[in-house]
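Just dropping this structure here.
Heads up, one of the protein chains got dropped from this complex, but the rest are sitting where they should.
For chain A:
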Amino acid sequence: MPSSTKLTKQPPLAIRGLSVAYQKKPVLRDVSFEIGDGELVGVIGPNGAGKSTLIKAALGLIPKLTGEVAVYGKPCAEQRKLIGYVPQRESVDWDFPTNALDVVMMGRYGRLGWFRRPGAKEKAIALECLAKVGMADYANRQISQLSGGQQQRVFLARALAQDASLYVMDEPFAGVDAATEKAIINLLQELKREGKTVMVVHHDLATVKEYFDSVLLLNVEVQAYGKTEDAFTQENLQRTYGGRFAFLNRHAESADTAAAAEGRG
């Protein structure tokens, strides 16, 4: 029997029977899962498994064939203010004429309504969020002059500025430097301490156990979902990645032995 608090509290994200297709080709088939409050969830799977599609469909950004998405028990269109979204870094044009502070302020636009303009309050919030990702010194830097990792941190700061309860991040670790990876991890831990729920599309199998409470293995269908120690098994990975996993596995092992050898030498 669930306790009474569990009954009143709706899960941050509940997806039931979600299917998505691009021009008749199914990208997601009958995906169902539920994320618990305050969890840090990793979504992993091979390229083309539909990880980004899952995020976009869950947020109502692309049409779905069937299925239901509930954010804290309601359709996500009614819960926009509770969701913070970090798109893939490559999805925008970094030559756009604007600076880091301005991009972070965009995170506040959803709360400003139709006509209000961003002002001193939004600027203060944006500066604070930039400071949280260690980018305070770059506030006035044109965004094309930032490194890939710095751009990713600006995106994270923007999501922080959305001041959400559920954060959804699409490959935040892709192609970033070590400093940024560390900054992101610290940020995820802090969000967790604040009781926020975070779902992250992730590609690096080596760090899954270290970073996430739960893990969703996806390849068009949900292959496995559960606590990381239960779901992140050789067998499930094999099923998710198919033949490619053997290669990945060998690659990881040889990298480990190489690192070990280096450590010895």
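Keep in mind that, in the parts below, contacts are C-beta pairs under 8 Å (C-beta built on N, C-alpha and C of every residue); 3 or more make two chains touch, one makes a residue touch a chain; residues count from 1.
The criterion applied here is as follows: contacts and distances are computed from a predicted model.
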item	value
Identity of the absent chain, which is to be given by its UniProt protein name, from "Cytochrome P450", "Lactate utilization protein C", "Manganese/zinc/iron transport system permease protein" or "ABC transporter domain-containing protein"	"Manganese/zinc/iron transport system permease protein"
Full-complex contact with the absent chain, from A:F33, A:Y72 or A:Y85	A:Y85
Option touching the unshown chain, where A:A14, A:M106 or A:A174 are the choices	A:M106
Listed residues A:T98, A:T207 or A:T233, member touching the removed chain	A:T98
Sole contact to the chain not displayed, among A:S19, A:S32 or A:Q142	A:Q142
Sites on chain A contacted by the missing partner chain, in the whole complex	23, 56, 59-61, 77, 80, 83, 85, 87, 91-93, 96-99, 102-103, 106-107, 109-110, 112, 114-115, 117-118, 142, 158, 162
